[in-house]
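Of the protein chains in this complex, one is absent; all others appear in place.
On to subunit A.
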C-alpha cells in the first residue's frame, strides 16, 4: 500500500486525500487516499460492495465528498460537479445505465462532445479502435449486442481525447475477443498520454494492461503496488478473504 501513497502530490494526475463519501447516513468510502500518476493505467479491484463504484462517482462529482480533497493535476476539484471535470478533460465510462438506449450510436457519441465541431475528428478516432461503429451510426444503441454496447461506451469516452479516463467494470460478461479489443484500445490511449483509472474484477484483463494496482476493502485501500510477478497472487489473496 505504501507505494501508492508515496507518490508526491505534484506528480499525480489524480490524487485523493482522506476522501470520505456515502449515501444517507452510511459512509461507503472512508478516509481513502490514492494517487494515479500521469500516463499510467491504474487498476482498482475488490469484491462487490467494497465501494469501487462509489469511489468513481465521488471522483466525478456525482456523489459529494463529505471529507477530504480530490485533486486533478494539483487543482482541488472536490466540490465541483461532473461538468467541471469533463471541462478539465475527465471522461467516465459508468457501469450503471451507461448508454442512451433510444438514441442512435451517432447521437450517443455526439453527446460526449461540447459541440459538433469536433465530431468528425472524434468519430475518426473511435473508428480506429472500433470500426463496426462507422457503418451503424444510425442504429439505436439499445439494439446493439452486449459486447458492442461496451465498445460504444469506451468509444464515447474516447471521443474527447480525455486526459483522465475512469472506467467501471467494462469487461463484465464479455467474450474474450471483445475484451482484447477493449484492452488494445486502452493501451493505445495510454500511449497517447491518457491516464486511466479502471475498476475491474477480470484480473487477467486488467493486470495485463495496468501499470499499478490497488485492492479496496470496506471503503479503504487494503493493498496496492506496481504490477509484478506476484501481483495476481496478492490480489487473489485479498479477493478470497
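Criterion: a residue touches a chain if its C-beta (ideal position, glycine included) is under 8 Å from a C-beta of that chain, and two chains touch if they have at least 3 such contacts; residues count from 1.
FYI, contacts and distances are computed from a predicted model.
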Chain not displayed: protein name in its UniProt record ("2-oxoacid:ferredoxin oxidoreductase subunit beta", "ABC-type phosphate transport system, ATPase component", "Branched-chain amino acid ABC transporter permease" or "Aspartyl/glutamyl-tRNA(Asn/Gln) amidotransferase subunit C"): "Branched-chain amino acid ABC transporter permease"
Selected from A:62, A:118 or A:203 as touching the chain missing from the view: A:62
Residue in contact with the excluded chain [from A:42, A:92 or A:213]: A:92
Contact partner of the left-out chain, one of A:13, A:52, A:110 or A:125: A:110
For subunit A, the residues touching the chain missing from this view: 60, 62, 81-83, 85-87, 92, 94, 97-103, 107, 110-112, 114-116, 156
